[in-house]
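Just below is one structure, and these are the notes that go with it.
All protein chains but one are shown in place.
Labels run A and B following the written order; every chain starts at residue 1.
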Amino acid sequence: MANTNSNSKLRQFFAGDLWYSFVHSPVALISFMITALCLVLAFSAQVIAPFDIFDLAAIDLMDADLPPPWTSDEGDSRFILGTDDQGRDIWSGILYGAQISIFVGFSSVIISAIIGIALGLLAGYKGGRIDSFIMRVADIQLSFPAILIALLIDGVMRGLLPRELHDELAIYVLIFAISISGWVQYARTIRGSVMVEKHKEYVQAGQVIGLPQHIIALRHILPNVLSPIFVIGTIHLASAIITEATLSFLGVGMSPTTPSLGTLIRIGNEYLLSGEWWITLFPGAALVILVLSVNIFGDWLRDALNPKLQ
Amino acid sequence: MFSFLVKRLLQSIVVLIAVALIAFSLFKFVGDPINNMVGQDTTLDEREALRERLGLNDPFPIQFYHFITDAAVGDFGISYRHKIPVSDLIAERAPATLELSIISALLSVFIGIPMGVYTAIHRKGFISRSFMTLSLVGISLPTFLIGILFIFLFGVILRWLPTFGRGEVVAIGWWTTGLLTWSGIKSLILPSITLALFQMTLIMRLVRTEMLEVLCTDYVKFARARGLKENAVNFGHALKNTLIPVITIIGLQLGLVMAFAIITETVFQWPGMGMLFIQSIEEVDVPVMAAYLMMISLIFVGINLLVDILYAYVDPRLTIDGGSKHG
Partner (left out) sequence: MTLLATKNISIGFPSRHGMFVAVKDVSFSVEPGEILGIVGESGAGKSTVGNAIISLLQPPGKVISGEVWFNSKRIDNLSVEQKRRLRGKKIGMIFQDPQTSLDPLKTIKQQLVETIDLHLRLGRKGSEKRAIELLEQVGIPDPQLRMHHYPHQFSGGMRQRVVIALALCGEPELIIADEPTTALDVSVQKQILDLMRKLCIEKNVGMILVTHDMGVIAEVTDRVAVMYNSKLMEIGDTKQILGNPQHPYTQSLISAIPRPDKRIERFPLVTYIEDVIEPQDEFDLSSHWLGQSRDFSMQVEEDGTILQVKDLCMRFQISNSIFKSKRRYLDAVKMVNFSIKEGETFGIVGESGSGKSTIARMVTGLYQPYSGAVHFLGKEISAINHTPEVLAYRRQMQMVFQDPFSSLNARMRVMDIVAEPILFHKLAASKEEAQHIVLDLLKLVGMADDAYTKYPHQFSGGQRQRISIARALATRPRFLICDEPTSALDVSVQAQILNLLKDLQQELNLTMMFISHDLPVIRQMCDRVAVMQHGQILELAETEQLFSEPQHNYSKHLLSLMPKLDMITERPITVTAQAVQG
C-alpha cells in the first residue's frame, strides 16, 4: 500500500504543472543545475581539491601571493586561481570554503524551519494567549536583523567561552545564531495559513468525527500549509549563506584556520588596495554564483507556485 | 482607533523592556565588570567594596531598575576599553551613522517604489524583466561584497571616489556633518549606495508583488469596465491600495538600515556606531554593546510607531467606523 502510494504521488508530481513548468523554463533548469553543480563540487572538495588547505605541512610561504598563472608570468601553474598571503591555493580554498558555507546554510535553514513550523502551527491552531505570546516574541525578534542577533550571540559566546574553544565551536555558534534569527518567517507564514485552514470545513469535519486536536493539527492541517515552506526555505538558504559570509567577513564567524567563503574574502580584502585582487574576487565570485543560482531558482519556484501569476 | 494606538504604544514599551532585559543580562552574565574596571593589583577586599558601592550585590530587580532609570537618561556607564562614558562615544559616532542611514533610506524608497510600480504595470516588458533580473543579482550580492567591488572599481581602478572615512566634516554644535563639504559628499556616495542597494531591490520586489495583487482585484477590473484610462486605473486606484500594506513593511525595512550600516561602515571604515559595535563585540566591551542595542531598538520602535500612525491616517477603514453592516 505504502509503495503504490508513493509511486502514484511521484507520478502525479511528474504529470503536474510544476514539473511541466520546470522542464519548460530554461531559467529554472539552468539555475537548478548550477546550484546542484556547486553542491557536488563543494562536497567532493576532499577528493577534487588539488591541495588540502588544512594541512599546514603542505603550505609553503614561498608560494604566497601568487597571481593566477593565466594573468601574469609570476603565476604558478599549480595554482590555477593563484594563492593567498600564506601560500594557500585559492581554488582549493574556495572548494573547502563553499563546503562550510553550504553546510552552515543548510543546517540553519533546517533548524529554522523546524522551529518555525512547530511554533507557527501551535500559534495558529491554539490561538489566544499562546498565539499572542509567540507572535510578540516574533515581533521583537523581527525588530533585530539576523546580522545583529548573530553578532550579539557571537559577542556573548566570546565573553563566555575561552578563545580556542570559541574558534572550535564557531561553526555551531554560527548555525545557532543564524537559525535563531530565521524562524520568524516560517512561523508567520505557517501561522497565517493555519488560521485560514482551521476555519475550513474539512477541519470542522474532523472535529465532528471526534478526532483529537493533535491529529487534526498534524494529519489534516499541517500537510495543507507546507507548500510555501519550500519557497521560503530556498530563499532563506540564499540569505543564510549570505549571513554566514557577512559574519565571517566581519571577523566574528569562521576563523582563518577553517575558512568559509566569507573568511576568504575578508583575508583578501586587506590586500585588495595593493592590487592583489584574486584573493578576494574569486571567492566573492563563487559566493555570488552560488547565492544567485539559489535565488533565481527560489524566485522561479515562488512564481510557479503562485496561481495568481499564471 | 485610539484603542489601536494605545495598544501599539504598550506593545512598544514591552519590546523596549524586553530589549533592556537582554542588554542588562549581558552585564550580568558576560564577563565580570569589576575585572574590567580595576587593575591586577586590586585586593579582594577592595573589589568587594567597589562591588558593594556599584550596587552589584543588590537583588536582580533593583539592579535592573537602576539600569533602566540610568538608560532612560542615556547613562550606560563607562566603556571597558575606551575608559570614557559610553554616551559620549555614541554621541560622537551617531551623526556619521545617521547621515549614512537616512541618505540610504531615502535613496532606496525613492528609487525602489517607482521601480516596483513600473515593473508591476509593464509586467512583460523588456525593461521590467531586466529590472527583475538585476534585482535578483541585487539581493544575491552580499552588502560587503558590493562595497568591496565599488572600492575596487571606483577607488583602485578608476580612482574617482574616496573609499574610506567621512572626508572633511563640519561641526554644528555636537553634530558633525559631511554634507557641507565637497569631500564629505564625495565620501558619502559609495557607502550610501552600497547600503541602499539591498533595501532598494527588496522594496522594489515588494511593491511589485503587492501591486500585481491589487491589479487582480475586482475594483480594478470594475474601474476598467467603467472605461477609466490606464493611468487613472494604475495611479488613481491601484497605487494607493498598493502602498497601504507596503508602508508597514517598508517601515520595518528602514529600521533595519541602521543595523545593516554595521557592514557598510566596516567595509568603508566609516567612523559610525556600527564600527563601534563591531569593535565592542571583538573586545567584549559590554557597556557599548548594551547601549548600541538599546539605541537601535529605540529607533526601530519609534519608526514602527510612526508607521502605525501613518497607516491609521491613510486607511479610512481604520479611522471611520463601518456603520451599518447588516441592513
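Convention: a contact is a pair of C-beta atoms (placed from the backbone, for glycine too) under 8 Å apart; a residue touches a chain by one contact, two chains touch by 3 or more.
Every value quoted in this text rests on a predicted model; they were computed, and no experiment measured them.
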Which residue of B:R51, B:H66, B:H82 or B:R224 touches the chain not shown here: B:R224
Residue of B:R93, B:R166, B:R208 or B:H237 in touch with the missing chain, whole complex considered: B:H237
Absent-chain interface as seen on chain A, which is shown: 8, 17, 20, 24, 200-202, 204-212, 215, 220, 223-224
Where the missing chain touches chain B, by residue: 3, 6-7, 217-219, 221-230, 232, 236-237, 240-241, 244, 314-317, 320-327
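In this text, only the chains that are shown with their structure count from here on.
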Separation of chain A from chain B, taking each centre as the mean of its C-alpha atoms, in whole Å: 24
Complex interface listing, chain B residues touching chain A: 11, 14-15, 18-19, 26, 29-31, 136-137, 139-145, 148-149, 151-152, 155-156, 163, 212-213, 216, 252, 255-256, 259-260, 262-263, 266-267, 277-278, 280-282, 284, 286, 289, 293, 296-297, 300-301, 304
Chain B contact footprint on chain A (complex, rising order): 136, 139-140, 142-145, 147-148, 151-152, 154-156, 158-160, 238, 242, 245-246, 249-252, 265, 269, 272-273, 275, 277, 280-281, 284, 287-288, 291-292, 295-296, 299, 308-309
